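With one protein chain removed, the remaining protein chains of the complex are shown where they sit.
A and B label the chains in the order they appear, each numbered from 1.
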Amino acid sequence: MNEMLLEVNHLQTHFYTENGVVKAVNDVSFAIREGETVCIVGESGCGKSITALSLMQLIPENGKVEAGEIHFAGQDLLRLSKKDIRRLRGNEIGMIFQEPMTSLNPVFTIGEQMIEPLQEHLLLSKKDAYKKAMALITMLGIPNAEKIVNLYPHELSGGMLQRIMIAIALSCNPKLIIADEPTTALDVTIQAQILDMLREIKQEFNTSILLITHDLGVVAEMADYVVVMYAGKVVEEGPVLELFANPQHPYTKGLLKAKPVIGERKDRLYTIAGQVPNLVDLQEACYFADRCEHAMDICRMKQPALTTMANGQKAACWLYEEGENR
Amino acid sequence: MSETLLEVTDLKKYYSSSKGMFKKFGDAVKAVDGVSFTIEKGEVFGLVGESGSGKSTIGKTILRLHDKTDGEVKYKGKDVFSLSKKELRHLRVETQLVFQDPFSSLNPRIRVGDAIGEAMVEHGLVSKQEVRERVLEVMEKCGLSPFHIDRYPHEFSGGQRQRIVIARAMALNPEFIVMDEPVAALDVSIQAQIINLFSDLQRENGLSYLFISHDLSVVEHLCTKIAIMYLGNIVEQASKEELFKNPMHPYTKALLSAVPIPDPTAKRERIILKGDIPSPINPPSGCKFRTRCPMATDLCAEKIPDYHDAGGGHFVACHYV
Partner (left out) sequence: MEIQNTTVNKQKNKTMVKSPSLWKQTYRRLNKNKLAMISLFFLLFMFLLSFVGPHFSPYILDRTNIADMNQAPSAAHWLGTDNYGRDVLTRLMMAGQISLTIGIAAMFLSIIIGSLLGAIAGFYRGVVDMVIMRLADILMSIPGLPLLLIMGAILSEWKVPAEYRLYIIMIMLSFVGWPGLARLVRGQILSLKEQPFMLATEVLGLSDRRKILHHLIPNTVPLLLVVATLNVAGSILSESALSFLGLGVVPPTPSWGNMMDAANNFMDFRKRPWLWIPPGTAIFLTVVSINLLGDGLRDALDPKMRR
């Protein structure tokens, strides 16, 4: 088996808002091996994006990583100085965001923005950096590299910009790419292109990918390993094949059933009743209990821990906790 | 034979991309470039396309929310664009629109009950005394609780807001609703609730929908007839069963293959289109899809393909079908 690249242990990120403390990431642990794609999937407000931002320590001002460890290639990211973190960002860890339009600076050309990390991290001369940028664009199958480097972001389409973002993320040969909803803002046919590109990159460079998404379809196509989040907690995780074939947690089951699938005729869609709870001042309980069909008394009183099943899958649900913890 | 509710013939809507002094430099954006379709009573008609395909523009134009450039829109046999003021008010009662973004489609300073009830009073459908009762009735139908009535929109989540928007539309007891990406902004678990609500309302009230979406799986679930749009034109139209079983246009095929399936074991042939969607300001000559089409030939650049019946009401616009 491949070596561990990233290990997140008991990560806690809290936000301090007017209405109280929001535990956006609440005791989250997962790991990524070299060359592995891990998907974090969940609905809006489940903490998946904040998890990704916590890794890079890019959380907004009113938030704070309160506890946990993030081991990346032998060092704890939470203990690094700001300077060291900055060196890591864009160098060993590349990031791709949801909105390619807003993640590029509108007053600089594509070329200028591409050579910046190359000069900064790889210490290339301007000329070499330009050459490398051009090579990256060509490698990603974008035609007219010479023309594109001289254009400004607004002159390119969303799909093209996202490809540029990927090129920038790739430019310093990172070991890990964190992609936060990279295709959500794009059209279906463009999404297919981008996902295809990510798959190729992974194969060619053995890069690990942490993919944050809400789309189970994307997960099924991309992931090796899946982490399902709900209300700031991991509710289930497992290898992609097992998780889709045999979901354990009622939330995962519900998500899979609620999504209409082409070719599957149903009269009504399965629904998960209610809505995501407000994360301010949650009481000790399974946070999904209010929406769960199988909710028992214990679900409303104690939080279930993540338990490993026979096939290596893990779920945090009282249905699967036998005796020991009750 | 069922009765025709809406008939759109060769509808065109161009936006001039610049106005005034520099007019000669700006070309028109051909948002909708000659589109025809009909919607029968009780039908759920799906309009699918990617960004820039003009699907939302169609939705707004047929309700006469802005002017057309050319073509004809007939609602119940009457030309929508030559209605008198009084008739237009009547149209506003019979037809409704549900928006994509439930956050911006509700006025933040108007209480839920007023938002739902004001149009009923305005059109004289109920008296001021009865309005609250009627509002509560509609709210219940749309899955809202009575105590929501005096709340402001900012107190609700996305899914509940969409219920409010739907209740606002349903309050006038419309016959035809244009749904403009109504679930695109919602999470999967909430999306399913809203889609079920659409089916219930449609069945119980015999409504007709024009359901605009980019999500083929949602369209397949809800619609009876589906049209696929690309850059201002319908490239293919058929009944749902036919379209998914036997897609003919290369774009439809690519679109279908691009939808991610939530099943890691699914084996399928993926058609990855090259390039980007061209700008509607300066679309390609001939068949607009030819720049990305895997089967394009010289003929496609020269001649605009006919939109023809390929058998059994399956319409398609391609030289090679």
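Quick note on the criterion: a contact is a pair of C-beta atoms (placed from the backbone, for glycine too) under 8 Å apart; a residue touches a chain by one contact, two chains touch by 3 or more.
Treat the numbers as computed from the prediction; the structure is a model and nothing was measured.
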Task: Residue of B:7, B:72 or B:200 in touch with the missing chain, whole complex considered - done: B:200
Task: Listed residues B:151, B:253 or B:319, member touching the removed chain - done: B:151
- [ ] Out of A:68, A:182, A:232 or A:277, point to the residue that touches the absent chain in the complete complex.
- [x] A:277
- [ ] Could you please point out the chain B residues that touch the chain left off the display?
- [x] 60, 63, 65, 88-89, 91-93, 95-97, 99, 101, 104-110, 118-119, 122-123, 143-145, 147-148, 151-152, 154-156, 160, 165, 168-169, 172, 193, 196-197, 200
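As a convention for this text, only the chains that are shown with their structure count from here on.
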Task: Centroid distance [mean C-alpha coordinates] between chain B and chain A, Å - done: 32
Open item on the list: Please output the residues of chain B touching chain A within their complex, sorted ascending.
Closed with: 50-51, 157-160, 187-193, 195-196, 199, 214, 216-218, 220-221, 244, 254-266, 270, 272-274, 276-277, 292
TODO: Within their complex, state which residues of chain A touch chain B.
DONE: 43-44, 157, 159-160, 187-193, 195-196, 214-221, 223, 240-241, 244-245, 254-256, 258-263, 266, 268-273, 275-276, 291
